[in-house]
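Every protein chain but one is kept in place in this view of the complex.
Read from first to last, the chains carry the letters A, B and C; within each, the first residue is number 1.
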Amino acid sequence: MNGAHDLGGSHGHGPINPDPNEPLFSQEWERRCFAVTLAMGFTGQWNIDQARFARETMRPGKYLETTYYEHWLHGLESLLLDRKLISQSELKSKKAQNTPKTLSRILKAEDVAPALEKGGSARRQEVGNAKFSIGDFVITKNIHPANHTRLPRYVRGRRGKIDRIHGVFVFPDTNSAGLSEKPQWLYAVRFEGEELWGEDAEPNSCTYVDLWDDYLEQA
Amino acid sequence: MNGAHDLGGSHGHGPINPDPNEPLFSQEWERRCFAVTLAMGFTGQWNIDQARFARETMRPGKYLETTYYEHWLHGLESLLLDRKLISQSELKSKKAQNTPKTLSRILKAEDVAPALEKGGSARRQEVGNAKFSIGDFVITKNIHPANHTRLPRYVRGRRGKIDRIHGVFVFPDTNSAGLSEKPQWLYAVRFEGEELWGEDAEPNSCTYVDLWDDYLEQA
Amino acid sequence: MPHDGHDNGSKLSETELRVRALESLLIEKGYVDHAALDQLIETYETKVGPRNGARVIAKAWTDPEYKSWLLSDATAAIASLGYSGRQGEDMVVLENTAKVHNLVVCTLCSCYPWPVLGLPPTWYKAAPYRARAVSQPRAVLKEFGVELSEDVEVRVWDSTAETRYLVLPMQPSNTNNWSEDRLAEIVTRDSMIGTGLVGSNA
Partner (left out) sequence: MPHDGHDNGSKLSETELRVRALESLLIEKGYVDHAALDQLIETYETKVGPRNGARVIAKAWTDPEYKSWLLSDATAAIASLGYSGRQGEDMVVLENTAKVHNLVVCTLCSCYPWPVLGLPPTWYKAAPYRARAVSQPRAVLKEFGVELSEDVEVRVWDSTAETRYLVLPMQPSNTNNWSEDRLAEIVTRDSMIGTGLVGSNA
């Protein structure tokens, strides 16, 4: 979706203001939001692309006016409601009212270390050869799906060069829709600054974007 | 600027919800904001492109979370402060503290009708012939200026056809920066839906955008 | 999905205070004149509105010569009926036909032909319409209750310059013998933006 989350190249957001002394979590609720989101993620009721998409469905202005963990909170509540793991009325009353769903996986303290170490790679088995080779020129498709995509607006319809072949990975556009993993080749594609920003590009600069076969056409 | 105001093609804003019974102004403050903005506009302390740019400089999330006349209010306050017609401290205290600037034009009640009727055309004298002819194919430039522009993001780097030649008009990009009017030919350029939105375009649809010479290159 | 409430109540009263303070400050400074402000408001609340545009459309429907003038030099043809000036200095009229439907938007702000339509409605100025009119015009039209078959070309006009667009809607076929006055009454604002059609039972 062409949402507020797709920030690359946008103006008007003010200075970056890095704070060298900031704590890992600036508020206690961030700490809890982080942990609850991870723990619910481990239950396997949704995949990472669905989690990202849920965060993107926040109202655009609200997304821009809130912080990272507020996006997480919105996403988590959305997913829990959508999967009927909780109800609106439970959320409002702050009390469990309905029988919980049976989840096949629930994260226990002793599972935390092994689960984090295992992670969950999106890499899938390679079948055949990659469609493009290193050095090939490609054009990104000019798509504007209403659903989740990982092809940012600033890089659509642009000419780039295959720089690396990462391997075969789950395709977020279909995986976020719960359709299928549709694994395919993933590349780091290099775009020259001028190709992306025209005369407003900074000198001697370029951007590499990780892109899947379905986003690319031979140049 | 690639700001939140540049809405064409973005998703997630919800339904349109037209209200057939809405009044012209839904709040008394909107009525006053409208009138004060128009009256100050007539003093000639800024041009319309500067007024638009001032509204665009609102924080992106704030812009999206507020309504039309709140954008106007932000723009008007910004311009008044920038031109030193009022001070921050006057704005806060709600009382005049400094000697007013002398303005050459102040709108009186009896001037309202003639001033509105006169308007202020951005049309300028035609010199020579238009660079492009009706039917010519053009490519819009892929520019990303930090300043005001009227070339929307969704139509940059796209191929279109000259449909109408409007005449010679003030160029907003320079006029908004107070540099010069740089009058130039203005065209209605037709873009096929598929050129703009790829496979996500609706069938049998196209968009016409008014564009100046400086935005266009021969296709 | 949960929809986070947006606290308009407290927001608007804060804005109201800001506007009042600004107005009185500008009057105190002598930059604006109270009577002129009232005059501006009165003009757009009582004199300038879509009834103006409806007169233009009705005349075009009943007077072929006027219609052809309107399509070739809209600014002059509209001014001949007394509608001209601010935010309508350079007009273009777009004719709807059985095969072409025109729709007007301003994606970057909310440009609108004031002398013929007055001030724009809220939806015209808000994000949903501005975002989607160019990319999903048929879906947008459906939200206004207008369904067009695929053989009708939908033309969206994004008002990025000072040119202002007015749609000349199709005249309902059973109104051919109607008077100009009677026709003017059925021309809606939305039909002149392109988000509506004109019906004969309005």
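In this text, a contact is a pair of C-beta atoms (placed from the backbone, for glycine too) under 8 Å apart; a residue touches a chain by one contact, two chains touch by 3 or more.
All values reported here derive from a predicted model rather than from experimental measurement.
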With the full complex in mind, choose from B:24, B:48 or B:81 the residue touching the hidden chain.
B:81
Options B:24, B:91 or B:165, residue touching the unrepresented chain:
B:91
Tell me which stretches of subunit A touch the chain missing from the display.
5-11, 13-19, 22, 24-29, 31-36, 38-40, 43, 48, 52, 55, 64-68, 70, 73, 76-77, 80, 85-86, 90-91, 94-96, 100, 103, 106-109, 111-113, 115-123, 150-152, 154-155, 164, 166-167, 169-170, 172, 186, 188, 190, 196-197, 200-212
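By definition in this document, only the chains that are shown with their structure count from here on.
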Among the chains, which is located farthest from subunit C on the basis of C-alpha centroids?
A
Averaged over CA atoms, how far is the centre of subunit A from the centre of subunit C? Could you give it in whole Å?
40
Report, in whole Å, the distance between the mean C-alpha point of subunit A and the mean C-alpha point of subunit B.
34
Enumerate the residues of subunit A that touch no fewer than two other chains.
57-60, 62, 144
Residues within subunit C bordering two or more other chains:
6, 127, 135
